[in-house]
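The structure appears below as structure tokens.
With one protein chain held back, the other chains of the complex are shown just where they sit.
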Amino acid sequence: MSHRVRVNPIMCEAHGMCAELLPERITLDEWGYPMIDSEPLSGTLLDHARRAAQACPTFALLVERERP
Amino acid sequence: MTATLASAGPSVYWYLTRSTGAVALLLLTFAIVLGVVDVRRWSTPQWPRFIIDSLHRNVSLLAMVFLVLHIVTSVLDSFAPISLLDAFIPFAGSYRPFWLGLGAVSFDLLLAVTITSLLRQRMGYASWRAIHWLTYASWPIALLHGFGTGSDVKSGWLLALSIGCLALVLASVVARALAGWPENLGRRGTALAGTGGFSLFLLLWLPGGPLGSEWARRSGTPPSLIAGSHSAKKSTGSHR
Partner (left out) sequence: MSNAPSLMAAEPALPEPDVAASLPRLLTGIPGHGAMSLDEHLSIHGLAPSARPRRRREESPLIARIERAGLRGRGGASFPTARKLRAVASSRGRPVVVVNAAEGEPASLKDRTLTHSLPHLVLDGGELAAQALGAEELIVCVCESALASAESVEAAIAERPRQRGAAQVRLVVVPDHYVAGQESALVNYLNGGSAKPTFTPPMPFEQGVRRRPTLINNAETLAHIALIARHGSQWFRRLGTAPQPGSTLVTLSGPVPHPGVYEIEHGCSLSSLLGAAGGTTAGVSAVLLGGYAGTWIDGELLRGLTLSDEHLAPHGAAVGAGVVLLLSEAACPVAETARVAQWLAGQSTRQCGPCVNGLDALAGTVKEIAGGVAQANATQRIARLAALVRRRGACGHPDGTVNFILSALETFAPAFADHARHGPCDACMHPAELPLGVSAPGAPRERGRVR
């Protein structure tokens, strides 16, 4: 069972914390908005992803389980 | 122990309530400063975004801890007749009801902000945000409460602290109002005008109010507490 990170672009207000907390999967574009690498996550990286999702002030970052 | 202290002078709770009140004001000021730094997305490599945000949340919680201590110690103190209910229901007390009541109002607003923030995962973002704006209202009300009820208000250090905190909050409000200028000019203008108006009010009111004569009587201290205060107090030189 793998997870992926996704961003809700409507809620996202470019706070940028996600890229600091999960640089393995998220980088910021020139306007400060996240560019997501949607490779699967597991183990400690998943924990970091969850922390990043909790840190997002607008709940724009989502950690989603693979739909089977 | 309280009885022994009463004969010796003001109780330890009286000192604690004043000091925790001052610290709470300071922490609430920092919470606002950090909140504005956060929303303006200012950061450096040494102070990344997630740290600023965490700091804002933690300082706010710490402020609430000191606020609770401030309330509990004021209730426990036997000098002024303050009940626990007075912390939540404003203007119903017998000690400086209006000025104490402002403290309750501010505390109620901060309670709403704190509870919604702790439960923000469960509520919609828009509602959480709307309630969060109340912090801007809670701070000036808390400051007025401090000026109105505080017994140290004429002392230099507390006055300097209050003015210093006011300056920080003013700067924060201006910085906040400038973000995204000139959209929503009406709202920004109102915020800045309100802030300016409040500052002007303080300038005009303080000298003749809390910093003036007989403020204790004018602010609603029960007469029994003004006349015939403890002789021991006189010897310690504390001001009421």
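Per-chain numbering from 1; labels A and B assigned in written order.
Criterion: contacts are C-beta pairs under 8 Å (C-beta built on N, C-alpha and C of every residue); 3 or more make two chains touch, one makes a residue touch a chain.
On a predicted model such as this, the values are computed, not experimentally measured, just so you know.
Note on the chain not shown: across the whole complex it touches A. Note on the undisplayed chain: of the listed residues A:Met11, A:Leu45 or A:Val63, the one touching it is A:Met11.
Mapped onto subunit A, the interface with the missing chain covers residues 8-14, 29-33, 35.
The rule we apply is simple: only the chains that are shown with their structure count from here on.
With centres set at the average Cα position, the gap from subunit A to subunit B is 37 Å. Residues 11, 14-17, 20-21, 32, 55, 57-59 of subunit A touch subunit B in their complex.
For subunit B in complex with subunit A, the residues that touch the partner chain are 38, 41, 43, 48-50, 53-54, 121, 125.
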